[in-house]
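With one protein chain removed, the remaining protein chains of the complex are shown where they sit.
Chain naming follows the written order as A, B and C, and within any one chain the residues start at number 1.
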Amino acid sequence: MTKQTLRHDLYVVIFGTYTRAGRAFDIALIVAILLSLTVLIVHSIPSVSEQWGRQLDILEYIFTGIFTIEYMIRLYCSPKPKAYAKSFYGVVDLLSILPTYLALIFPSASFMGVIRLLRVMRIFRVLKLVRYLQDSNILLRSLLMSRRKILVFFSTVAVLVTIFGALIFVIEGPENGFTSIPQSIYWAIVTITTVGYGDLVPSTPLGKGIASITMLLGYSILAVPTGIITAELSQEMNTHRNLVKCPNCSRSGHETEALFCKHCGSELAEPDKRVVSTTSP
Amino acid sequence: MTKQTLRHDLYVVIFGTYTRAGRAFDIALIVAILLSLTVLIVHSIPSVSEQWGRQLDILEYIFTGIFTIEYMIRLYCSPKPKAYAKSFYGVVDLLSILPTYLALIFPSASFMGVIRLLRVMRIFRVLKLVRYLQDSNILLRSLLMSRRKILVFFSTVAVLVTIFGALIFVIEGPENGFTSIPQSIYWAIVTITTVGYGDLVPSTPLGKGIASITMLLGYSILAVPTGIITAELSQEMNTHRNLVKCPNCSRSGHETEALFCKHCGSELAEPDKRVVSTTSP
Amino acid sequence: MTKQTLRHDLYVVIFGTYTRAGRAFDIALIVAILLSLTVLIVHSIPSVSEQWGRQLDILEYIFTGIFTIEYMIRLYCSPKPKAYAKSFYGVVDLLSILPTYLALIFPSASFMGVIRLLRVMRIFRVLKLVRYLQDSNILLRSLLMSRRKILVFFSTVAVLVTIFGALIFVIEGPENGFTSIPQSIYWAIVTITTVGYGDLVPSTPLGKGIASITMLLGYSILAVPTGIITAELSQEMNTHRNLVKCPNCSRSGHETEALFCKHCGSELAEPDKRVVSTTSP
Partner (left out) sequence: MTKQTLRHDLYVVIFGTYTRAGRAFDIALIVAILLSLTVLIVHSIPSVSEQWGRQLDILEYIFTGIFTIEYMIRLYCSPKPKAYAKSFYGVVDLLSILPTYLALIFPSASFMGVIRLLRVMRIFRVLKLVRYLQDSNILLRSLLMSRRKILVFFSTVAVLVTIFGALIFVIEGPENGFTSIPQSIYWAIVTITTVGYGDLVPSTPLGKGIASITMLLGYSILAVPTGIITAELSQEMNTHRNLVKCPNCSRSGHETEALFCKHCGSELAEPDKRVVSTTSP
């Protein structure tokens, strides 16, 4: 086996998903990610960390080793290693091994905060899973297609929480816990999103009135992103339907339950067997 | 009456819903389930249990008796008793009588926790009601048809709460109540679903910023499942409409409130009596 | 003016809404209802009640007098007084004057609770406003048309909160505030609806896990009623569109922006001037 073929074979297994080996590699990697996350999350519980800290550290080194080998093979077999290293997945793959090495290089004499930060940064390994979520992602496409509308929506929300935050700050004031405008804007966000922690609540009648308006506003503008996504998703699903093609005249736009082409009258394939091209035009 | 006919007659009454006797049996069973649940729920209130414990126990034995007889008759008259016993409903029917017998077999000397568990497990009797909810369930069908999208959605939520949980853990730390990553992920779920108990809230300005982003994210991704279900339901309802067929020309696509076929003008069946094939194409 | 004409004229003014006098009467009545509600609400504030109690009582008697006269005139001029008295609005009209008279009949020696109840029962006057909300109510029609689906939905929610309530009761138990199953079901409702008061929160890790599942479930089944209403409203609005008729061939189903009939090609009325029959078939 030449070096070139080895690289290509590795590429098919590691980057591809349609061969048997490629699928097996994917599943093994997903299991490794989930196990490594479990180790990391469990390690953060004080009682567990005290008793099993040593063993969990060893497991952590093993997983870092596995992900390091994975990263190196990906760099080795990728046709454009630089492009991969700079891509979203390349950065995520690097980020998921770097913290462990940094923690080894800098001795424990450094700040406790930094150690904790490095430890927790490994959680970004969860982003390695995004690779497997993105396939056939109608959701992401809907979100991307309505990004302008969502931006306008969030700007509107930003304007609203600024105004209501300032109003409640004037009305309630520091004596009722609204110590500053940022604090009051935080309250407005907690209220308009209907989260309602209750750590900061209005106490004056006027403040309660303003709070009621904020809630009802939040309640109704919650409808806007839903409307945007739903309308977009409905269109996406209709488009999908419209991709069903007549085998005779190749025209599309047939209802899901149509049996004959509405343009030329020839029989359509049975609903379950219809070839639907999923590449969006 | 031969043994065979008895079995068949019982089958029609107990499993069927369209005969008068079958309907009466169904209603009697629903009432029995609801009463038995009421007994169980009321029994858990300390003050009631003290005063009426004896009477409630007797009622409980009566209901267990009724459900035992029901289970045995179902086993007896079912054409495939094994298949029934292994089916969802068979397991539910067994589960709703077993705890009472187990509590009788194991004397009260055993752990209090086990007794409480057995007592409460009877609540699964509520699942016997699912049998009557499933008929003509457009909702369940919509949910099932979009299960892949919902899975992708929940995976995305899982990734988000892991990241935001880890971030708040690093920023706020154990000194502010975020004692471990699982605890912080719990906070992230409480926040992203806009439940907002308020038992765990950020206290640092940076933590409040992260919390605000989590809330706004939750606020907008709440739109995604709604969009999925709505789009699916709309299609289901359109499909349903399109399946109403003209008795004369057999063409479909009639509005729900149409009285005459819009193609040939012949009268359509009355809305309530229309034959609609429910097998989706 | 004969007695008969007087009755008819009164009927047109009081029950009708299209004459100038009828409209004036409606507006006057709405103002009276809102003012009377304000008096009632303001009266319940202890500090206001102490200082202005006397004046508010007098106002209350005046409003009761007005509504009594209104009720009597309605009874007098209605063609079928009995049917009116038994109708929803008849009952509401009676309910909104009765409490004041009952409070006068039974002296203040009676229980304080009864007095408070009678006082507050006057709030049902707000239902007199429903008369003016119901006109052209596309919302109510959508809700009514999907009432079966909404019932199935609420039954499903009832099953879910029963199971999750029982689970949290077993896991957390009385020692963490979950003193009985009804209490735990209350917690499950607070959680599944994403209200999250925070007066009752899980403290054990397992309990927090169950709570997380409840929240995520609530988060996603929130989508179901939205989906139902949206799909129904969309159809309602489409039906409306489909009622636009071609002046030549009278066929409907034209797009809102269509200028020519898609069946016979004759010009349609301009969008703003189209006659759309709003009576649902």
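In the analysis below, contacts are C-beta pairs under 8 Å (C-beta built on N, C-alpha and C of every residue); 3 or more make two chains touch, one makes a residue touch a chain.
Note that the structure is predicted; figures quoted are calculated from it, not measured.
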Given A:31, A:58, A:144 or A:159, the one touching the chain that is not displayed: A:159
Touch list for chain A against the chain that is not drawn: 149, 152-153, 155-156, 159, 162-163, 166-167, 169-170, 173-174, 179-182, 185, 191, 194-198, 201, 205, 208, 211-212, 215-216, 218-220, 222-224, 226-228, 230-232, 234-235, 239, 242, 251, 253, 280-281
Hidden partner interface residues of chain C, rising order: 37, 40-42, 44-46, 116-117, 120, 123-124, 126-127, 129-130, 133, 137-139, 142-143, 150, 153-154, 157, 182-183, 186, 189-190, 193-199, 222, 225-226, 228-230, 232-234, 236-237, 255-257, 271
Contact footprint on chain B, counting only the chain that is left out: 194-198, 226, 230
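One rule holds for everything that comes next: only the chains that are shown with their structure count from here on.
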Centre-most chain [mean C-alpha coordinates]: B
Superposing rotation of chain A relative to chain B, computed on C-alpha atoms, to nearest 5°: 90
Inter-centroid spacing, chain C versus chain A (mean Cα positions, whole Å): 40
Numbers and ranges of chain C residues touching at least 2 other chains: 194-198, 226, 230
